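The structure appears below as structure tokens.
Note that this complex is displayed minus one protein chain, with the remaining chains in position.
Which chain is which? They are A and B, in the order written, and residues in each are numbered from 1.
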């Protein structure tokens, strides 16, 4: 077998590309955890004032985008360039950091590695050639009339309930009430979320069915986020998003619906 | 293979049987955990003023009975009827409840399911045909002269010690002292429990050998019960019981002895 992949040759324009940043460990850990929940590798687009990652899962069923604005960083400078990151490995390295500490990131133009430094700890992370990764997807423009805001804890509880009986789960709004439902071979579970369960709701009569495999992964990415915003339509993709770092870090998932067969 | 099991046809007299109750999540969780420790499925006998479950394990070595008096419920009404419950599934659903919350149970005469509701969360649990489950055993009348009361924590510690060396354990009273003993191929472990280890003791010279598989399962059901009462005789079954809900919920195990071979 001839391996014609040339991992590092095309990553960076020699000596020109630049990325150097300092960020709180907590923000970077949560941001990378959010995208690594559904994908293993991602392109990161670096520019002078932000860092953006966009990726789609191999089955094209779920998309994630992460946008870290300049203000999410303690300091940051960059030129327009693109790198490819193994998210599993990156997460593991970030796991070494004290959440209350700071992390320094710097592209090394000579080795084509990302130098990750926290205190005396230094890790040289090999980068992937972004041209070997899937193209960053275009975020679809969707008209999803219902919008529900709830805590990450309540979101995770919905997923957990559905997993008891099925591998699919419906979400929707009926008579102004947000609900989830899952039907298994013999049992049926449902949850009506109102009042103190929700942060806010913009109601509209909607309902769509989703794969629990993906929702479960997304719920891990969401973690204990204080506010998760879900947008739903009729048999349309769901948009699930939350913010970190006071809004300077935005994570958004788009999940394709399944066809209801009954 | 022809499956002639008709799961739901004979459960309920159409439109006549009734069971509707509200109970604290904590009591129901602990009660179901206690019986699911040794059996997977059980009949529940419903009547106007109590709920009783009695089951024997497939090997006929251990029996469990659970009695929830009317006062264990916040509210309860029922007619004489019998249902069959998959305890593993029931436990899992109860696990979704906040221990400080309330759980509503209601038989649905149309679907032959048990509706379990906690706040906005609703679960329709398919019931088993009780006629396909083993007959509820008659509780044997035993003359077990020694009675030892101790905490669930101390009870579990005894079992854990015995498991280090053997798959059998003796319990007994010798010279007024409650003891356990286990002998393995090379090592030997014993525990004398006196004074502050016990809550109370009615001594009698007794000793019997039991399977640790069952005792281990029972110790999981007992959990951290504040008081476990053990009745023992000479080569006789052990009765192991504890109460929940201030005495309105009683759980009792009866475990057959093994023959000492030495």
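To be clear about the criterion, contacts are C-beta pairs under 8 Å (C-beta built on N, C-alpha and C of every residue); 3 or more make two chains touch, one makes a residue touch a chain.
Keep in mind that this is a model prediction, so the values were computed, not measured.
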{"item": "Which residue of A:16, A:99, A:124 or A:174 touches the chain not shown here", "value": "A:124"}
{"item": "Residue among B:26, B:71, B:147 or B:197 that touches the chain left out of view", "value": "B:197"}
{"item": "Among B:133, B:189, B:204 or B:229, the residue in touch with the chain that has been omitted", "value": "B:189"}
{"item": "Contact residue for the chain not shown (choose from A:89, A:134 or A:160)", "value": "A:89"}
{"item": "On chain A, residues whose C-beta touches the chain left out of the figure", "value": "89, 92-93, 96, 113, 119-126"}
{"item": "Touching residues (missing chain, whole complex) on chain B", "value": "157, 160-161, 164, 186-194, 197"}
